[in-house]
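Every protein chain of the complex appears in place save one, which is left out.
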Amino acid sequence: MAEFINSFLFPDQPDHWIGVLITALIHVVMIINVIAVGALVFIWMERKVSGRIQDRLGPTRVGGKFGWLQTLADGLKLVAKEDITPGQADSFLFKLAPYLSFTASFCAFIALPFASGYSWSSGWAAREVNTGVFFVLAVLGLEVFGVILAGYASGSKWSLFGGMREAAQVVSYEVPLGLCVIIPVMLAGSMNLVTIGDMQEGLFTNWFLFHDPFTFCVFWVYFTCAMASVNRAPFDLAEAESELVAGFHTEYSGLRWSIFFMAEYGSMFLVSALAAILFFGGWNGPFPVFATLASALGWEAWPTTGLLGYVAGLAGVANILFKGVVGVTVMIWVRWTLPRLRIDQVITMCWKYCVPIAAVCFAGALFWQYNNIWFLNSLHPARSRAEVRENWSVNELQLLTPSALHEVGESDMAKGIENEAGGQI
Amino acid sequence: MNWHTLLFYLFALMSCGFAIAVVASSNVVRMAFFLIVSLASTAGLFFLAGAHFVGAMQIMIYVGGTLVLLIFGVMLTAHAAFVSMVTKSSDWVLAAVFGGALLGLLALTAFSVEDWRVARGDQAAVTSSEGEFASSIGQALMGMRVDRLSEGNSQLEAGMSGYLLPFEIIAIHLLVVLIGAAYLARTKRRVGSVTEGVQ
Partner (left out) sequence: MSFLTDPVGVSHFLLVGAVMFVCGVVCMATKRNGLGVLMGIELVLNGANINFVAFGSKYLRSESLGLDGQLIALFVIVLAAAEAAVALAIALNFYNNHATIDVDRADELKG
């Protein structure tokens, strides 16, 4: 795209920085739209769902029968509110903290693909990163800094407690989260999110959720840990309004407060979309509509180029958005159903339950994959395609020394162990 | 100007500027914040150099792990008297002289080799498979140097064995550190007046 823009501006320099800057700005605007519109919809949904669960109607007035403009009205109210900085606060850090949180949440979206590269060489992501899963998790982990700094800089005991809890919780939950993510990475043999999504092409039985019993188990662990790491209830100890007033954002008001919430809803959608890519086939629907259509029309080459590929891409975006929204809905549902845990219960949950279960599932999935047990899926055709995309160095190795590696399964093991080391730290 | 160059200067300015801010600031919490930004920009530099896995690792472990730990420590010891500790100005002068001399020496060395000063001309010829992919790093940690297979040089074959032994050593090392740090931090707290340490 940058080349395309530069072909008008600077025909002789295809990588001039102005074209790249314009491209980057377009991507930024698109991602901010996803987060902001997402937050609008999710906050409205949260109110409606909580209303239903508590046997009331939720918002009904603003914007017609369903109150769907309620969030916008609230947003206007928040913008109009006074921006207060407490006298005890470290004002520089206090003002900066919400933006830090939002930046982390936003940056993680850079590597999140919304559809496979049907008509282009790379996926529909702002930037397809080769170590995509790892990058997303790493950047998402930075969100905690905003909360910690907000907790410290507010100059309030409640906020400090909230920040400390958040630090302990997020650092702990990164370990099981990493362990859970390794399993799809191991099955796909790549950390590239586009490759992982492409591997699950075809019928819904190809989704990694149904790959073997262990991946089915580990998805639930992943979802629990993801909820904890974006500190949603029942893990929202950083806020804990029954004990800490409002936790880390006790002293915040107006726009800064709402930026914290944008970041929270942004990362909720992000972990749900990540779950969709890792376990639910990402942009691949339950039935391969477009691949069937292409073969019915007599086009043997898939991925298709041109219009059908583009439409397939749009359908993929719709798919992944739908799956992400379903994930967020489940999070909202859980929040209004379960009571909040105590801090010791949260940490126990992490170290005594999530980590061992994830580790056992990892070993089981490794065994399953190594022995080539096929359960429901037929990953072979998609696998070869992913290998071509990835330009695997394993293939080079096999060409050079055929006896060095017998099967690709061994290299999967190598990657799994490498990632385990990343997750352990 | 190339976008690569522009981004390099941006990240370089951020990492250097915030590193200097770490030194200049006397408030320990702000120092921690500046350090976060500095190290995150360093990760950006790693991405620009094509080391994607190392960049992600830098964010994950360094910024996401080590610095959270550091901030945790800062908050645990954030007694009002220790948040801002002012250094004596004679120390500053000494450090500035010494640091300036060291920086001058290092900068001279960095720019003294002609070959280092300019980038390779055929950057477009570099395929992204060389080093950007985490698979080759993983295989090197398992003791297979995929990138060295094409080297005909017999002297370089010594490096073919990869990094399996260091990898195992570091795994044990981490375990020992985990236990050691937990043991050290568990020591019984001695009851005493916190204010006696204030000068």
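Per-chain numbering from 1; labels A and B assigned in written order.
Here is the rule we use: contacts are C-beta pairs under 8 Å (C-beta built on N, C-alpha and C of every residue); 3 or more make two chains touch, one makes a residue touch a chain.
Just so you know, these numbers come straight off a predicted model, no measurement behind them.
Asks: Identify the residues of chain B touching the omitted chain, counting contacts across the whole complex.
Replies: 1-2, 4-5, 8-9, 12, 15-16, 19-20, 22-23, 28, 31-32, 35, 38-39, 42, 45-46, 49-51, 53-54, 57-58, 61-62, 65-67, 69-70, 72-74, 76-77, 82, 85, 87, 91-92, 94-96, 98-99, 102-103, 106-107, 109-111, 113, 115-120, 122-123, 126, 130-131, 136-137, 140-141, 145, 147, 159, 163, 166, 170, 173-174, 177-178, 180-182, 184-185, 187, 189-190, 192-199
Rule of thumb we're sticking to: only the chains that are shown with their structure count from here on.
Asks: Can you list the chain A residues touching chain B in their complex?
Replies: 2, 15-17, 19-21, 90, 92-93, 96, 129-131, 134-135, 137-139, 141-142, 144-145, 148-149, 152-153, 160, 163-164, 167-168, 170-171, 174, 189-191, 390-394, 396-397, 400-401, 404, 411, 414-415, 417-419, 421-422, 424-425
Asks: Please output the residues of chain B touching chain A within their complex, sorted ascending.
Replies: My answer: residues 1-6, 27, 29-30, 33, 36, 40, 52-53, 56-57, 59-61, 63-65, 67-69, 71-72, 75, 78, 127-129, 132-139, 141-142, 144, 146-147, 149, 167, 171, 174.
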